[in-house]
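Only a single protein chain was left out; the remaining protein chains are all shown in position.
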Amino acid sequence: MDQRLTSRAEKKSQQADPPGQISAGKARGTSSVIGLLVKIVALGTIIGLAVMLTPALISTQQWGFLAVIWGVVIVLAVTYASRRFVPAKYLVPGTLLLVLFVVYPILMTFQLSTTNYGDGTRTTKEVTVSRIIGNAAQQVQGARTFELSVGSEGTATSGPYTFLLVDTATNDVFAGTPDGLSELDPGAVPIEGGTITAAEGFTLLDRRQINEFSQQGGDLEGFAVPTDDGVITAQGFSAVELFSPLEYDEAADTITNVETGVEYTPVQSGDRKFFTSADGERLSDQSWGENVGMNNYVRAFTDPRISSDFVGIFIWTLVFAVLSVGTTFALGLFLATVLNDARVRGQRAYRSILLLPYAIPGFIALLVWSSFFNSEFGLINNLLNLDINWLGNPFWAKVAVLMANLWLGFPYMFLVCTGALQAIPSDYKEAASLDGATGWTNFSKITFPLLLVAIAPLLVSAFAFNFNNFNAIFLLTEGGPFSPDNPTAGGTDILISYTYRLAFGGGAQQIGFASAISVILFIITGVLAALQFRATRALEEVG
Amino acid sequence: MTQVNPQAGQVVSPSDLADPAQHAEPFEHPRGRSKVRRGRWFKEVGWRHLVGIIAIIYAIIPILYTLSASLNPVGSVSGSSILPQTISVDNYVALFTDPERPFARWFLNTLIVAVAVVIASIFCSALAAYAFSRFRFKGRRGSLLTLLLIQMFPQFLAAAALFLLFTQIGEVMPAIGLDTLAGYIIVLLGGALGQVWLIKGFFDSIPRELDEAALMDGATHTQLYFKIILPLVTPILAVTGLLSFIGVLGEFILASLFLRDNEIKTPAVGPYGLLDADRTNNRGIFAAAAVLPPIPVILLLPYLQKFIVGGITAGSVKG
Partner (left out) sequence: MRTRTTRTTVRSFAVVASVSFLLTGCSGGGGETTSADTTATTAAAPAAGESAAPAVRGDEDLIIWAEPPRVEYIQKIADVFAEENGITVGVQGIVNPRQEFITANSAGNGPDVIAGAHDWIGQLVQNGAVDPLQLSPDDLAGYSETAVDASTYESQLYALPYMVESVALYCNTEYAPDTYASIEDVVAAGQPAVDAGTLDLPLILQQGELGDAYHMQPLFTSAGGYIFGRDAEGNYDPTDLGLNKPESIAAAEKIASLGETGADTIRRSISSDNYLSLFTEGRAACMVSGPWALPDVQEALGENYSIQPVPGFAGMQPAQPFMGSQGFMVASSGENKAFAQEFVANGVNNEEAMQILFEASNQPPAMVSVREGVTDEDVLTFATAADQGAPMPALPAMAEVFAPLGQAWSAIVGGADPTETMNQTSETISQAIAGQ
């Protein structure tokens, strides 16, 4: 192990380019010893940790986690303990993070997109059935209520447990177990403040213990004492006698209301099933989670609402992304070119102030801008003496969105262009000037193409960002204005805000469907970006 | 930087030299020549200032507006005033004194998150960028493109998945689950490679001969990277650091998902909660809370200027 860890590691790195592998032994100074130590300590810690977490993970059966943790350990060990894979040594840290917290969630999103997960379907069928039955439980006429103490026949933690009950109406005392209720001798149990405080043969639990054992998986979870009229269950530190008219027959998969005799069976409706009676009455709005395969994708492509709006929204999304990038880049480049002149004093001040909009968190700026666009009281109309219904007219709302987005985005472009301009070697320009080139030819023939090559990838990223710039739309117009005949597709809706409303609008979340849309959007964005990269590669070759 | 600076390169007349005050103010020119000069000055330089000033007005109005709202004691953003009718710091006082809104704590949280994320992500990005710049390995171009494409996936589209993921993580390791700053930091680190492209461009601009020479002298790759190359790229690290700092400052979708406890909120989530839950009442306080978080950035900007001058996309120009 020691030998493998020595930082001669890099010595034989054949992948290195340029061929600089003539490195020598004398390099092993103090720093490489420290490096070695750090390596050993870090790898040791990671392995130690994985070892320590393993028993807990096994006991809770978190196999996925176990695999991931050991997978990470193996990747790190292989990369850093070996002398090979030099590029990997540089790439692994960021890549691991990317894989764990971006790629894996994307895969999870895909997995979610094949389910009907969302409001009303978050629970399993089993839980749904028990909730439906539980929610129907009521105190029947003459039902008793009790003050509750809990006794254990052994120590407080061992059980078995018994409910020690005082009827709040009659002060009769009872002992209740899952086997039934039995009356106690009132003289044998002291009562203080309405509750039993001691009982022969029982260790009484304090409230904290009752709470703890009532937790999920605790011995008191679901503890119920059957009676003639229903069951007695705990409600905090009291107990009530409840009766639910519903019964579930697992074999027949029906819930029956024993009072009315109506049977409810699961009936498919949309992407989910509901317990429904023969005459179509739903027992409850609660459904349960199921795998639906590719149904969410089918829905995304066949839903008439989506297909009728899609083309228009897709075009506007493209226009919005292109114009957002175009306007911010144009303004940023213009300002950078104008101010990037050594004769201009106070460049630092200019730059600092022009970068300010970028420093203001976008969601705050957008809320401010949305108030600027108010047709009657907004700053823009008042200051410029206009009477434009900015957010109420679909065309002006689009302009408004672009204007706000320009303000948000130009500082970044300004920063990037300033940097790029300064990096263009001035001898290029000088040479051109000597050839008699004027300022404009100089710019358009030399500066601009060089700059474009440098910035093209950033423009592509900016395009992709704006293509899915949910905030810019949602915080400014919420996608509006809407025409009354189509409240789902607003005048400024881009794909992501539109689908967000479809999936989450109205407050009912359809996460499965939203995930499918996310995956589709991801693919569209990726394809568009890849196409652009192809185009810029051509550009790079020209440059 | 070879352009002649007319002010610096100006011929100074002997009479100017005689007057120390004049000398200290090279802007002040002898009267007779000023008209011509001013005309030329405007044509070459002055108009640039004009553009700059217009741009500054454009950039600063919404900020002034927010500032004005934060100083407006009525507590609501009025119709359309850039300058407040009455000035008071009530909103700021309220911001820092209300125990239900531990703003100072939120502010600190943001700094913790931003600093942690910036350092870790710049570190990872710089490492990866170096690999992409210096090594020619199989699938290099492919992975570079894949990286860029994956990063175009807005993390919040996977919000539901992230929530479920961190719920599970929290069960095993509560210290990095939901409702912890550490968990939030880690999820943001999913974008740790976000700055690879910019940094790679800069690495590309550093001549390879430098690496070769260092390796010849017996430096290891580790030494080469940390002792020689990294110091050379400080400018771009500073700039990308700033970019990602600002990114963290403005992030609120994941923050609202991850940071629910009052103590661990960031200003991005806290004030949004104020506004969302209480309609317009808290507008003034909201504005005050909006004005404060960018301050660290604003303070950093002038300092980072000299790095920006270093050239943000230096290498790519040379290809």
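Going in written order, the chains are labelled A and B, and every chain counts its residues from 1.
The rule is short, and it goes like this: a contact is a pair of C-beta atoms (placed from the backbone, for glycine too) under 8 Å apart; a residue touches a chain by one contact, two chains touch by 3 or more.
Please read these numbers as outputs of a predicted model, since none were measured by experiment.
Using the document's definition of touch, tell me which of A:G180, A:G270 or A:G312 contacts the absent chain.
Answer from the full complex: A:G270 touches the omitted chain.
If the hidden chain were put back, which of A:D119, A:E263 or A:D341 would touch it?
If we include the chain that is not displayed, A:D119 is the one touching it.
Of the listed residues A:Q286, A:S324 or A:S352, which contacts the missing chain in the full complex?
Result: among the candidates, A:Q286 touches the missing chain.
Based on the whole complex, identify which of A:G159, A:P481 or A:G526 touches the chain you can't see.
The missing chain is touched by A:P481.
Contact with the hidden chain only, please: which chain B residues?
Chain B touches the missing chain through residues 74-79, 100-101, 109, 112, 115-116, 119-120, 123-124, 127, 160, 163-164, 167, 170, 172-183, 185-186, 220-223, 225-227, 256, 260-264, 269, 272-274, 276-281, 283.
Mind pulling the chain A residues that touch the left-out chain?
Residues 7, 31-32, 34-35, 38-39, 41-43, 45-46, 49, 52-53, 56, 76, 79-80, 89-90, 92-94, 97, 119-120, 122-123, 127-128, 131, 134-139, 145, 207-208, 210-211, 214-216, 234-238, 240, 242, 270, 284-286, 370-371, 374-378, 391-392, 477-478, 480-488, 501, 505-509 of chain A touch the chain absent from view.
Just so we're on the same page, only the chains that are shown with their structure count from here on.
Just give me the whole-number Å value for how far the CA centre of chain A lies from that of chain B.
Centre separation, chain A to chain B: 24 Å.
Provide the residue numbers of chain A that touch chain B in the complex, in ascending order.
Residues in contact with chain B: 7, 10-11, 13, 15-18, 20-29, 31-32, 35, 53, 56-57, 60, 62, 65, 86-87, 90-91, 93-95, 97-98, 100-106, 108-109, 111-112, 117, 334-335, 338-339, 341-345, 348, 350-365, 367-369, 371-372, 374, 377-379, 382-383, 407, 411-412, 415-416, 418-420, 422-427, 430, 450-451, 453-455, 457-458, 460-461, 464-465, 468, 470, 496, 511, 514-515, 518, 521-522, 525-526, 529-530, 533, 540, 543.
Would you tell me which residues of chain B are touching chain A in their complex?
Touch list, chain B to chain A: 1-3, 5-7, 44-45, 48-49, 51-52, 55-56, 58-63, 65-66, 77, 79-80, 82, 121, 123-125, 127-128, 130-131, 134-137, 140, 143, 145, 147-158, 160-162, 164-165, 168-169, 171-173, 186-187, 189-193, 196-198, 201, 205, 208, 211-212, 214-216, 218-223, 225, 227, 239, 243, 246, 249-250, 252, 268, 271-272, 275, 290, 293-294, 297-298, 301-302, 305, 308-317, 319.
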